[in-house]
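One protein chain omitted, others in place.
Every chain is named by a letter (A, B, C and D) in the order it is written, and numbering of its residues begins at 1.
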Amino acid sequence: MENLVYIALFAPFASSLFAALFGMSPKKQFVGIVASVLLGISLVASLMLAAYVYQTGNTIHVTMMDWISAGDLHIPFGFVVDQVSVTMMTVVTLVSTVVHIYSNGYMDHDKSFNRFFSYLSAFVFSMMVLVMSDNFAGLFIGWEGVGVCSWLLIGFWYHKPDVSREENPAISPSWAANEAFIMNRIADLGMLVGLFIIYWNVGSLQYDAVFASLPQMSGAILNAAALFLFIGAMGKSAQFPLHTWLTDAMEGPTPVSALIHAATMVTAGVFLVIRANPIFALTPEVSYFIAALGTFVAFFAASMALVNRDLKRIIAFSTLSQLGYMFAAAGLGAYWIALFHLAAHAFFKALLFLGAGNVMHAMDDELDIFKMGGLKKAMKWTYLYMGVASLALAGIPFFAGYFSKDAIIETAWNEGTLILWIILVVTAGMTAFYSFRQVFLTFEGDERYKTYGFHPHEMYKYVLIAMSPLAILAVIAGFFKEPFEHFVTQLLPEYEMSEHTEHLSWILGLIVLAFAVSGIALAYKKYYRGLKRDEKLESSWYYKMLANQYYIPNFYEEFISKPYAMISEAMWNKVDMKIVDATVDGIAKFLYKTGDGSRKMQTGNLSNYLNWMAVGAVMLLVVAALSAAVIG
Amino acid sequence: MIGLSHYLIVSAILFSIGLAGVLRRRNLLMLFFATEVMLNAVNIAFAAISHYYNDLTGQMFAFFIIAIAASEVAVGLGILIVLYKKHGSLDLDDLANMRG
Amino acid sequence: MYETIAFYLFSALTIVLFLITVMSKNVLYAMTALASGMVLISGFFFILGADFLGVVQLIVYVGAVMALYSFAMMFFDATRNIKEKNTPGMLVFLLGGLSALILVLMFAAPIQSEAVHALYPIHEGVGNAQDVGIVLFTKYLVPFEVAAVMLLVAMIAGIILAGKKMDQSLTEDIDADDEILTQKDAK
Amino acid sequence: MDNILSVLVFFPAIAALLGFVVNKESARVYGITVAAIEFLLSLWLWFSFDTANAGMQFVEMIPLIPDFGVNYYLGVDGISLFIIIMTTLMTLIGMVSMSIEKDVKNMIITLLFLEMTMVGVFVALDAIIFYLFWELSLVPMLYIIGAWGGPLRVYASIKFFLYTFMGSLVMLVGMLFVAYIYHSLTGVWSFAITDWYLLVLPVNYQLWLFAAFFLGFAIKVPMFPFHTWLPYAHGQAPTIGSVILAAVLLKMGTYGFVRFSLPMFPDASVMMITPIAVISIVMVVYTAMVAYAQKDMKQVIAYSSVSHMGIIMIGIFAMNGEGIGGSVFQMLSHGIVSGALFMLVGVIYDRRHTKLMSEFGGLASVMPKYALIFGVMLMASVGLPLTIGFVGEFLVLLGFYQFSPVMTILAGLSIIVGAVYMLSLFKKSFFGPVTKEENKKLTDLTPKETWSLVPLVAIVIWLGVYPKPILDPINKSVNAMLVFMDQKAVTQEAKDIIKVPHAATKTGEVK
Partner (left out) sequence: MFEPIKVSMESLNLITLAPMLLAIAGGLVILVLDLINSKLHKSLYVMLTILILIVDFGATVGLNVNERGFFDVMLIDGISIISQLLIIVASILFTPLALTSKRFHEYSYPEFFALFLFMVAGFQFMVASDNLILIFVGLETSSLSLYTLIALHNRANSYEAAVKYFTMGALSAGFFAMGSAVVYALTGSIELYQVAQVLAARLGEHGLMLAILGSSVLLMAAFAFKLSLFPFHTWAPDVYEGASAPLAGYMSIVPKIAAFVVTIRIFGMYLDLGIEWVRDIIIILSVLTMTLANVMALVQEDVKRMLAYSSISHAGFIMAAIAFDTTEGTASIFLYYALFMFTNLGAFTMLWISRHKVRRFNARFDHPYEKFSGLIKIMPMGAVIMALFMLSLAGVPPFSVFWGKIYVMQAAVNAGYVWLAIVMGLNSAIAAYYYLKLVVYMFLKDPVKDVDTVYYNLSKPLMAVIGLATVATVGAIFYVQPLLSYLYYMISASGY
């Protein structure tokens, strides 16, 4: 089994290295194929491990080698395959494999084809390290690794120039990449601090050691550790206020958005909370904060999605919103539900993005849904996939999202957090609305694209086929809820609804469903027939506010980026050059000036010299006389 | 009665006169005169102390000071002569090639 | 009584004469005053019983030094009044006055002490020249001889500095670049 | 070969003297060969180094001025060993990558002398010998900056020299005072550091002496506000000068803290943790901001050096095995990474004769290999896990957290601000469209450049993934030092703050 662990882990790494070999060469189709195959191998290994763990209930723990040891700190490269990590492994490798295959088609015209696969596989490897590590430091390796890969991939088309924010809210891919990296770094600092707290109170960063010693730790420390860990999670999972990078990250190629910014990396934060659930379980205040923040983000992101015109950004907002759901669940203690939603979400959201990718591929990278419409003729399969995914997202019964999301909302009810429940329910309605607004505007109605001269065409067959597992899972994943619960709760705490909730569950379900369906209905009414723009609405302040993401990016720019640049400039020009350096030079100049001044005593005139000498002698005599008077 | 202090005070006054001369003179020859005054002043002091201590050392010192003064005059005038040949002046104000 | 009168007379005269030396604009006056002052200082020596020193003072200073100065004065053609931009009187007065004040204060103290014993006592009834001679040729023989060397040095210095060779540059006529003394000298 | 340290010190010096005879055209090859041999010798030193021993090894002692206690006294322990190896490595690589056309022979000779002084500083166990090499190292660097530098080279080189010289003279007075105390306590003159370690000084003496040494070391590090010589020196120096300066010379300062200040003045060091940490935090954040404001690539990296040195300083004053070990490791890491970054800037400077970021843009399209290596180094510089930069930074922050969580968070801002200026540098120069016509025809790395950079990339990743072979000996010596400091500390507060690792107490390693 250990070999399987290593195969699952290192197959993507091998793939990355292999692709990197050709990183600077022109496109080589076999690179994509080899990468996909290696990813497939990793998937198979993961599935086998999953089966093993599922069947035996054993976990596999391997330690490859020592990494850092200094002082009392010992960090090994250790990997653990247990119910949680194997779930993540499976999800990650599955989506990755699909995305790899998909990318063969999507990226086929890109001259940096090989490089893309190298980055993509490297990402998978980092993600595997993240989920498989048996300690927080290893998790952090993966954490940073996915950050870098995300940076590389968002900035994949680095050659694009910077443009104004009006033209492209993300300015340029490289700008978006840097934004993502830096925002994540802010959160990483929190995460590091969380690690430090744990280390200095436990003496180890191994999960098992940490969790074992939790009962001896004081509440304040636990709260601090939980809070800082969650700050780390906020960055990676793009929770408010560190969320702006996620939508800008859509500058990357669409498979990247599917894999990294929807299915896997952004859920790392949720994974962290789930992984560290013993800590969070002991810190109800922090947990409640997490749930509240998650709920808020769910609503907040959904509200921005309502008016957005960018195909990918809408999906990104929805991702954000769904991450909010997951955090809500995790914060409320329903870790397994969060994990379940994570998995289900991965499937349908990846599918949604890949579908969007198909559309972009067809529409020469056009993203404005107002310029689309009626694409269903040209892209039947894509329409189907995206429709299914949207249904799942909207939480329509029997699709994956229904089971997972409903459970979260039910949890909110069950915990008695009525406000959270209401918000989550409303958000469910909004989710349904914007999902179908997008689907309808893209695929139904008049064929607006013709006026812009596009010639859409369907994606390659094999790509469509490759997408099918996701589509299938988006439909059926919900049915595995029971076995899944059974499986992961071997490790995660059981979460049972109270009898009261159980009793009301069908009503609650109906309410949610009502909201979802009415959302769809509204979308249908407004957009099915085509785009009817409402000038009055679009010029209203709230519409503008939503369209501009509550002006948060502008706020950040005006109050953080620009002041930072200004202060930096001032630090350099004013402080460093004018004060610090000028002081040093001033001392030197002073000495030089003193020299220049005192050389004047050297007039060259002997008489002056004699005067100096006499002055010296007489002065000494005077001092002597005065001192003698004092001494007596 | 004239005591040691009397002599010494005369010596001090003469020494100061010499010093003042050294300070105010710009003509080298006159400046040398002033240095002679200073040395002579000291000689009075030595002779007087010698007398009052009944000790010969002071006279010795004065004797050597006279010898030194004489040698200084010889060397000093030698230097003055070469200088005068070169510069044609003994004024210190003309003699400030090197400064700074 | 006789000593007191002599002391005050000599003191007043030397002070005046040396003041003339220092203040006079005429080299001749200054020099004459200096010579007279030195004669009077030998008078001090005679009062103080240092006969030998008095004689030496007269011979060396009034005889030799003054003669040298006279020759020099003639050489420099300095018989006329000289023009000097003297150092500001304020500074000179201040420094001279201060030094006089402090030196006088110093000497006004009870500096003479019974505790001091003469190491080379002046013998009663013995001539000063004899006394001086004995100390000079025993204890101070070495300084005496060194003084001789010093006078030799002064003599050589006077001769070569005033000599003709100093007028011409011994290196002037030789062009720097065709001088082939390098090897010769290096031996 | 017990006298391998002497060989290491004097081999380059002798080679430099002989180098005067070597023909101008062959000087480069000569230099590379000598540096390579020196590097192999240093590797041999590592090979024969007993990693289980925490104390000084290969000790050599020849009395020079016994009446004055000055001895030719050399030795290495885990702390200095790897800095020496890094020194020889960076000299070798610097020489290989050197792109200077003018007076190559002079440069080679100067570099070899410089190598002697640098190795000398790290092997010296006698304060006077240490000081000797310390001061002597200024001279070749003065020449390198001044003779091959940019337009302001004379100003920069003199500033560099005088500034450091001034500080070290104050340090010298400190050394003399320690010797005086040693003499008055034992009646023997000694400048041997190991003898000085045995002195238990009263706290007020410790504080004064600490201040004296601090000035010398802090200027070299350079700590805020003594850092302004550094941007000039880097800005004007030729690539090779910057590489050596950043990689090795700056480390002398931090090494000095580890070698002198901590073990000799444990109480003063503990009392000074807060002020020094505050200065270091200012260094970290302030210089990172200044770096962000720079227009010149090299200046960015120069200021980033200051910022990173701040991290090293914080680690040293963490007073625990994690922090100090991490600091020593970070010294190596910064040496290699900043050295490589300066070489990388040199690559583009050789091609375009400008280092202004505004002159570039889109280099990643034109020079992909260059961009790749630059990217790796950049990531190492911002402390990405599995690169060399992470290990040290992580350990430092981890270590210092024990002393002050708040200050650690402030210092930890380095991972953010560091990313800000580095990524902005990368974006401005490498990303975006190729706007300038001159840039379109730039050639990618030549084999010479590639082969001097690839080993560094390899090291950056190797030590990021598997730092153990280096971290273990460092850790041993650091632990021993902590045990020793703890025993020696006079005040209880110091004893409380100096944290002896359990590993060290268990085995009872005492120097």
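Assume a residue touches a chain if its C-beta (ideal position, glycine included) is under 8 Å from a C-beta of that chain, and two chains touch if they have at least 3 such contacts.
A quick note: this is a predicted structure, and the numbers were derived from the prediction, not measured.
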item	value
Per the touch definition above, residue among D:F122, D:F161, D:F210 or D:F329 touching the missing chain	D:F161
Residues in chain D touching the chain absent from view	63-68, 106, 128, 131-132, 135-136, 138-139, 142-143, 146-147, 153-154, 157-158, 161-162, 165-166, 169-170, 172-173, 176-177, 179-180, 183, 208
Chain C residues touching the omitted chain (full complex)	102-103, 105-107, 109-113, 115-119, 123, 126, 130, 134, 138-143, 146-147, 149-150, 152-154, 156-157, 160-161, 165-166, 169-171, 174, 176, 179, 181-182, 185-187
In chain A, positions touching the absent partner	588, 591-592, 594-596, 598-599, 601-602, 604, 606, 608-610, 612-617, 620-621, 623-625, 627-629, 631-632
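In this text, only the chains that are shown with their structure count from here on.
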item	value
Inter-chain centre distance, chain B versus chain C - centres from mean C-alpha coordinates, in Å	5
Inter-centroid spacing, chain C versus chain A (mean Cα positions, whole Å)	99
Computed distance of Cα centres, chain D from chain A, in Å	36
Per-residue multi-chain contacts in chain A, two or more chains	607, 611, 614
Chain A-touching residues of chain B, taken from the complex the two chains share	19, 22-23, 25-26, 92-93, 95-100
Touching residues on chain A, where the partner in the complex is chain B	599, 602-607, 610-611, 614
Residue ranges of chain A in contact with chain D within the complex	23-24, 65-73, 137, 140-141, 143-145, 148, 151, 155, 158-162, 172, 174-175, 177-178, 181-182, 185-186, 188-189, 192-193, 195-197, 199-200, 564-565, 567-569, 571-573, 575-576, 580-581, 583-584, 588
